[in-house]
Every structure is written in structure tokens, then in C-alpha cells.
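Note that one protein chain of the assembly has been removed; the remaining protein chains are unaltered in position.
In this document, chain identifiers A, B and C correspond to the written order of the chains, with residue numbering beginning at 1 in each.
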Amino acid sequence: MIRTIRRYGTLIGIIAVILFFWINIPDTFMTARNWLNISQQVSMLAVTAFTMTIVMAMGDFDLSVGSMASLSGIVAALAFKAGVPVPAAIILALGVGVLGGLINGALVSYVGILPFVATLGTLTIFSGFAFLISGGKTIFGTDIPASFSGFARSGVPLFPAGEQWVFLPYLTLLALIVLLVVWLLLEHTVYGRRLYAIGGNTEAARLAGVRVRFLRFSAFGLTGLGAAAAGLMYASRVASANPTQGSGLMLSAIAAVFLGMTMSEEGEPRVLATFFGVLILGVLDNGLTQMSVDSYVREILVGTIIVLAVASSSLSKLEQR
Amino acid sequence: MIRTIRRYGTLIGIIAVILFFWINIPDTFMTARNWLNISQQVSMLAVTAFTMTIVMAMGDFDLSVGSMASLSGIVAALAFKAGVPVPAAIILALGVGVLGGLINGALVSYVGILPFVATLGTLTIFSGFAFLISGGKTIFGTDIPASFSGFARSGVPLFPAGEQWVFLPYLTLLALIVLLVVWLLLEHTVYGRRLYAIGGNTEAARLAGVRVRFLRFSAFGLTGLGAAAAGLMYASRVASANPTQGSGLMLSAIAAVFLGMTMSEEGEPRVLATFFGVLILGVLDNGLTQMSVDSYVREILVGTIIVLAVASSSLSKLEQR
Amino acid sequence: MNAPILETRKLSKSYAGVPALKDGSLAIAPGEVHALMGENGAGKSTLIRILAGATKPDAGAIFVDGAEVSIEHPSQSRRLGLRFIHQELSVIPELSVAENLFLGRPYPRRFGIFANWRELNRQASKALDALDIGHIIPSRKMARLSLGDQMLVKIAAAFLDEDGEAARVYVMDEPTAALTSEESERLFKVIAGLTARGRSIVYVSHRMDEVMRIADRVSVLRDGETVATRAISSISKAEMIEMMTGRQIAEAYPPRQAAATSGTALSLTGASSSSAHDISFELHAGEILGITGLSGAGQSDILRLVIGADKRTGGGVELDGRTLAGGTPATRWADGIAYVPRERRREGLLPRGSVADNTVLAHLRTLSRAGILRNRRAELKRSADIASRVKLKSTGVTQPVFQLSGGNQQKVVLARAILGAPRVLLLDEPTRGVDVAAKFDIHTLVRELAASGVGILLASSDLSELIGMTDRILVMREGRQVAIVPTDGLTQTRLLALSFGEPA
Partner (left out) sequence: AGKIAVITPYLSQPGTQFYVEAFQEEAKTNGWDVNVIDTKGDVAAAISRIEDVSTQKVDAIVINVDPAQVAAGLETAKSDGIPVFGMDAGASPLLVTNVTSNGYAMAADTAAYTANRINGKGNVVMFVFDAFPPVQARGVIADAIFKNNPDIKVVERVTPDVSDGGIADSRAKMEAILTAHPEKGSISAVWAAWDQPALGALQAIEAAGRQDEGIVITGIDANPQARDAIAKGSNFEASMAQDFKGIGRATADAVKRHLAGEKIKQSVIYVPTKLVTSANAKE
């Protein structure tokens, strides 16, 4: 029983929240339309959180993801402005993400700086670059090609509902693909298992022949790539790029991973659990808005529910002693 | 030699930065006036960082300090508005800080939630309350008593310079007092030494009879108190209170502590080292602004210098292996 | 017998339904050394952790001076006069030696608030001198001490006298596992002094000779139950082993199976790292080469140099005649060198990982599909095979290793090293904390590996193990190699003399 709560406390919390909204917003909450909305709303956070799970598997952090997301959006927008074709601009922006991530990785693994400090430093640097190259301006309007901003507004047609079709938004699809890839990587490849070994005990992993430095280096590159992708998704969704737009992503992504960690038995970050972490954050925002809860009260409730969900699983873990 | 760099890398970095500014801004940088300015500008960050060092000595974090600073400013301002006398309003705001800190402490030590998650949750909650009770508005003007805002504009007269006197600002004095108190607490009381013991090896400390739970609980209370004090200092300096005004403090405070950690032998947080961490951040901002460095480039430089300072000591630590 | 000073009756404790201790009953008389024996995982540490207030029992009672007590927190246990040296080294590396000694106790103070450092260091110095370990400087950071010295500080901490809270029973969980023989001797001297003053000792060790020498009585735990308590004078080693294991085992070393072949597996020529200098030897295929020396002489450092954990600053290393350049542990394992590090918890184990995760860690690629996709089925099968080969006691290969007893954790690290059929095996204290029966199993295994042509380097502080297992022994002193001697005909005394610097 206690074991069940411990393991499933967070999951039970999510289900309770969903039931609550279903009962209180009977007409609109539990509809395909609304769930697709939610999925699209959280897709950028999801991609950031999924790829953040990669470095967190090693016990590291990446605080720079938000700045990187802003920077990648700005890079793409400036490339558009300079007449670079959309695919090339996207590749450029993703390349900046990988590069920035690898810089983090090099600082952490080859230079030996604590991830917290290294990525705090690069957070400032990336953000500075985003401001510098954009001149601090929001890039919007005709500078952003319609094919780019159209991506976030379209999707794969699923089924007709009345006169309109219901679409699976491309943003949602993209997030699901990233989930699948990160899941395969972390759970089903040698690479992923080694990341978890580093997270378990870095020195033991090194002495057992794990190439700790190279793995940390490369894992940060992947997280940087994810952050850049999230930045592009964001830019596409708001049809503009702004040097601060990713700043909310970092803390939420870390929160989602931690929420997920309460669901795994050993308290390890697992990407499927991160998925539920993202879900709870998205559902709370959506449901509470639909219930016309004051936005500040909503914030307090979200914080409280996070703490309660985590508490339920932590308390029962304490009992175990 | 390598040992020296390892230990003093960050300090050498600070000295290099100061010399650089001295040479490039010969007339105004190395003046008492300017240093007093710097000291006053960083005083709020300093108080936050000094008290953050208390929980970081235990290996914990407090992400909620920024929200708490905002909340305490709002509480005091609303109390002023309601006609509460200044000293009572200040005590009330500090009390909110202690209470919030103890809530963090209870979540971390009695409920057993990771500090990162617990304080991420309360970050949201405190911020929500700050917005809720202020209605999201900035409180300023005649609502703020002159005796309160006057505090940040006055100080202890030091010596005459021309027609004017040079003052030691009260904000600076307050930060120095907090430094002294935290230093005595951490380095010269059994309480402080036990916090370091918890940070070094929690299980060993517990087995040796250290009351780990109570210590963690109370230490968070002290950090909350410091955050609230910083919030009041901030409100006094800007003669107004705004529900987001503390938000920049958290990352900077953690950065300052980490910067300091590079200066201690075993990499543990020490409050005197945190002082230098705060100093480097303040000096960089002041000097680069005086040199008319573009604000975005300044941001990039600050990030780079942080990384370099830390790198110099990390690289030489790697060599040791 | 006098009325017991400390008694436990039917203590029990289960973890997730699996019993760790079922009937822990002990009665400790004043002034005696009471040995607590049992196989790995028998429940000794669990019983001790309950006494220390580190774990809550499910049932049972504890009596001090005949009165029932409840122990909720380590500080309560201390007030009752119990002192502990726990199995896993638990020090605070960031604090000074003196502060580690006074951990959890009131420091001497000034004005009632501030620590009086001078007085603290003085008292610490006194405590260290009393244990004859005055070479340890109280103001030094714990992190700068060797493992053995750290253990001695922990021991000194248990012996620290305090006003008003006189110690009555000292409980020591394998205190000598990390000590050299000279350091152990110091401990025994202190123990003799304490019992002479009427203090009691509960002493856990897997070293039979020690127990026979210093204990007055012995209690044996088997599968979580106290099976007997006997006077040491009325029992033989063989009987004791049979009580522990339920079978008869020779407390001896397995015989050499075949002569070492002559081919060279590993050779070092003037190899150096920052802490081991100018090391040269040839390890033959099938040979077991021991490494000895005083504490801190650099025994471990040779192994760390070979596996690539420490940077090589000079000289050469050849494996099967092939020069190994540069190198990290990753390339060394790939070359066919396997390693059992010295400190299993810090350097060996992923504590939250399962037995399988831990054993396959160094072999993920060989067990994978196409070198990329992990093959979970193969991982589970191979780790189950190897676990049974080292006679691991666990609920299965999916059990997390932090739940295993100390000796079984050691076997997991060993299992990892032999899973890949290595060419050269580096063993640093491979049987530390392993029970008699399992030690025999491990020794047999090492012999078999040698017979199959594996070259083995064995660093151990257990001189009888070195003499019983090796073909030749390399003696280290102050980071330098001083001699390589054939094991045949060596005595422990002679070996110790060599370590102290007597010419070979």
C-alpha cells in the first residue's frame, strides 16, 4: 500500500486533478479538442524537459536552456531577415544549439566546472548574444516567413468534428517524436545506460571504463539541440522572436523532470516520467484558466499541487527507514 | 604554484579585473565614492547571497529567495498603506520571511522533498501571493513613508570630500553586519559547523548524533529571513514595492556562492568567499557601465569572466588527480 | 556471569517484506569483548544499526542495565553510553580531524557560543595521543588523510570521553577491515585498556584469528537469528565456521593448480604516476603477483596507474608485448585489463543501480546489439551467471546494491571484473569485509582464473592472504618499489620487515 503511494503518488495526483476538472468543466475539458490544445501548449516545454532529462540522468543540470531557446529563435529570425531559406535557417539555429550545448559540455567535462556554475555563466552569455545580435528588438511581421509560422498552426488531419476537422498539431507531433527518440536513447542504448551510470556514481563509472568526459560533453550537446528546437517551436508559434522569450522554460523544465523523478522507484530522472511532469503542469494551467481562476491564485495552486504531489511520494519514502 | 592558482585563481581574477578598470577608468573607478556606490548597489544581493550560503553549507539550495524578497517588500508596503508604523511593518515582513523559510525547511527536512523541488514550488507560491495581495501592482509614492525610503539614501558620515561629506551608506553597513553575523555563525559556532557536517556527509552526521532535521529546518528559516531583509532593502532603495522586484536575486546569489566556492580548499561554500563572489559581480557591472560597454556586450563579458574565473581554479584541480 | 550491561531480545527488522534480522538476541557482560560473527548478510550490521538508533526495529526489545529502553535517534543511543564504529567509513571530508572527532558532541566553547578552537584541537590531540596515533594533526582536513588514518580517527572518536556521558559499550563493525596489521595492533591495545576499566566491546570481524585472540565470548548470527553464544575458550575455529555457515569449510587457501606459465602478460618499465615512482616488473600469464607495503606506501597507486585512473608521468606499460600509450580506464578495460578498486562504495558501486546494472557496467558494449542497442536479456543472463559464480547472496540480479550487506557488495564489484574474461586482473583488497566461506570461494575463483592464464595483481593488507595466494610479492615503500620476492617460504614477520625497509 505504502509502496503503491510512493511509486504512484504523483500519478494518482495527476488523475485526481484530471477528474476534478472533468467534473467541474464537464462540457469542454474532456474533449479531443481541448487535449490537443493542451498538448500543443506544452509542446515547447515538453521538448526542453525531455532533452533536459538527458543531462539530469547524469546528475547534471543545464540552466542555459531558456537562453538558448531565445538565442536559437533570434538566430533563425535574423537568418530569415537576411533572406536565408527556411530549412537552412532552421539548420543554422539548431547548429547554434548544438554548439552552445557542446560549450556547456566542454566546460563541465573537460574544464571541470560544476554544471550549475558553467551553465549559469553560459545562460548569461547566450542571453547576451541574443540581445546583441537582435539589438534587443523583437523580430516580427513580414520578416518571419509564413511557411515558418504556419508550421505551428497546422497539423495532421485526424477526424472531422462537425464542419471542421480536428488536427494533430505539428508541434504536438514533434514533441512526441522527441519523446520517442529520447526514450530510446536513454532506456535502450548503451549510451543511455552509461549516462545513468555516471549519475549513479561518476568515479565508479570512470573506473569501470565509462568514458565519462566524452559522454558528458556530448549529452550537453543534445540538451542544447533540444533547447534550440524548443526555441524554434516557440518562435513559430508566436510568429516572432524576442531575446527573452525562452526565459520561462528553464525552471519549468527542471520542475517537470523533478516531478517525474518522484514517480520512478529509484528517484532517477526518466523521460516517460518527465512526460507526466509536463502533463500536470499543462493540465493545471489549462483547467484553472477554464475555471476562470484568478491568474495569481492559479500560480499559488500550481505551486501547492507540485509540492503536495512530491510530498505524497516523499513522505512514504521516509517511512521506509 | 598550481596549488596557488587553484586556491587563489578566483581572487587573482578579481584583482585582474579591478586593475583593468583602474587603468582604463583612471579618474573615477578607484575612488572612495565609487566603491561606496558599488557597495550600496550590491548590498541587497550580498545579504541574499550571504544567507544563501547558510543552506548551501548543508549542500541544499533555496530557489525561493527572489520571490520571498518580492513578497516581503509587498507585505511591508501594504502594511505602510494600512497605517502600520514602520518598525512594526518591518518586523511583519521579516516574520513572513522567517515563516516562508521555515515552510521550506519543513518541506525539505520533515517531509523529505528535495530542496530544489520544494523551493521551486514555494518560489511559485510566494510569487503568487506577492501578486495576489498587491493585485499585481507597484506600490509607491506617498504610500511609502519617507522614513523608510530615507534609510536607503542616508548613511554614517565618514569624511569630508570637498564641500560634501562622504557617507557609509546604511545599506552597505547592513550588508557588512549580515556578513559578520553569518561568518560568526558558520565558522565559529557549533551550529554552523554542524551545517557543514551535514553538507559533507549527511548520513555520517546523523549517525554521530547531529539533529539533522532540526538543523535543516532552522537553516532555511535563516535564509528566508535574509531574503526578506534583502527585499526590504530593495523596497527602501527604490521607494516602492513591486511583486517581481526580487526575481533577479536568486540566480545571482547562487552564482555568487558558487564563485566563492572555487576559492575554498575543498570547494565548500564559505561566506567570506561569497563576499568576493558578490564583489566580482558588482565590480563588473559598475566598471563595464563606466566604460560605456554596450549593455548586451557587458552581459556576455560578465558570463565569460565568471566562467573563466571558475575555470582557472577547476582546471588546476583536474591536474591534481 | 554478571548481569548483562546491554541486552537485546528478539530484535527483528524486514526490508520490504524480506527479513534482514529475525531474532537478534545478545547479552553483553561488563568488561568483556563479545564477538559477533556471521556470514555476509547474516544481519550483524542491521542489529548494530538498530542499537545505534539509525534504524527502527520491527519488534523486539533492548535493555540497558536491565531496564528496557527505546532508541529513536543516534543521540539517545549515545546518552545510554553506547559508542559506535560503523561498517562503512562515515567521515566528513571537509571538516578537520578535530571536528570529526567532536561530531555530534558539544565543542568546547567561549562565551557559551563560539567554538574554542584551541581547546578543541588540544582535546583532540590528547585523544589521538591516547590511541598512539599522534602523527595525525588535529587541524588537518579529514580529506587529506589516508583511508587507514581516517578509520583511526573514527575509532578515536568513539573512544573520546565526555563529561556526564560515560561510555559503557563500544560497538565496532569490522573496524580492522581497512587497517594494516600495525594499526590493528594499536586498536587491540586500546581495547585491552578499556576492558580493564570495565567497559564492554561488541566486536564484528570476519578475521578468525583476531576474534580468537581478543574476544572473551562469541555470538553467532545465521540468517538473522542468534544461533549460539559461547565462551571463546570452549570453541574452535572450525566449530565457529560450521555454526556460521552450517557446513564445514577449511579455513585455508585453495592449492595452486598449475605452475605459472612463462609468457609475460603485463610488464612495467620505470612506470610512474604522481604517487608511485619508477615501477618495473613483469607479470606472467597465470601468475599472481602480490603487492604489499605499509599504509600509504602506494600499493593502490600501482593498480591505479595500470588501469589508467592516475595519469602516467613516465615509463612504459606493455600488455602481451604491446605498448599501451596514454590511456584511460575505458581503453584499459577494452584492452582486457579488469579492475577491482579499493573503496567499493566510493569507487566501485552505483548504489542505486541493480546488481545487474553494476556487473555489466564495464561490458555494456560487448553485451549490446550492434554495439549500440542495449540487450537487456543478455545483461540479465550474464549477470545472473556471474553472480552465482561469486556466490552472491541477493534476492535477484534486479535488487539494488545499496540493499546488500557489505560483503555482498564487494562480490558485486568482483563479479564485474571477471565477467569479461580479462587478460589481466587488478585486485585491490578483493576480500575486504568478506566472510570466511565467501573468501574461500573468491580465492578459489582467483586461483582458477590464474590457472586459465590470467595474470593477476593482488594488493592486500591481509598478509596471510598475500602469502597464501601469491607467487611473488612486490614490496612498496614511500611510493617506490623496494623489492620483489618469491612467496615460497615467506613469513608474515619477514614480509612486515621488508615493508619497514629491511633489505631483501
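Following the convention adopted for this analysis, contacts are C-beta pairs under 8 Å (C-beta built on N, C-alpha and C of every residue); 3 or more make two chains touch, one makes a residue touch a chain.
Just so we're clear, the structure is a prediction, and the values are computed from it rather than from any experiment.
Residue-wise, the contact with the chain that is not shown comes from B:N34, picked out of B:T10, B:N34 or B:T172. Contact with the undisplayed chain is limited, among A:M44, A:A205, A:M261 or A:V310, to A:M44. For the chain left out of this panel, the touching residue among A:T202, A:Q290 or A:T304 is A:Q290.
Taking the complete complex into account, B:Y234 is the one of B:F50, B:F80, B:Y170 or B:Y234 that touches the chain left out.
Summarising the interface, chain A meets the missing chain with residues 25, 28, 31, 33-34, 37, 40-41, 44, 131, 135-138, 140-141, 149, 152-153, 164, 234, 237-240, 242-245, 247-248, 285-286, 289-290, 292, 294-296. By the touch criterion stated above, the residues of chain B touching the omitted chain are 25, 27-28, 33-34, 37, 41, 131, 135-138, 140-142, 153, 164, 234, 237-240, 242-248, 285-286, 289-292, 295-296.
Just so it is clear, only the chains that are shown with their structure count from here on.
If you average the Cα atoms of chain A and of chain C, the two centres end up 44 Å apart. Across the complex, chain A meets chain C through its residues 3, 188-194, 196-197, 200-201, 203-211, 266-268, 321.
In the complex of the two chains, the chain B residues touching chain A come out as 63, 107, 111-114, 116-118, 120-125, 127-129, 131-132, 136, 251, 254-255, 258-259, 261-262, 294-304, 306-307, 310-311, 314-315, 317-318. Interface of chain C with chain A (complex): residues 16, 55-56, 307, 309, 328-330, 332-334, 339, 341, 346-353, 357, 361-362, 364-365, 368, 371-374, 400, 416.
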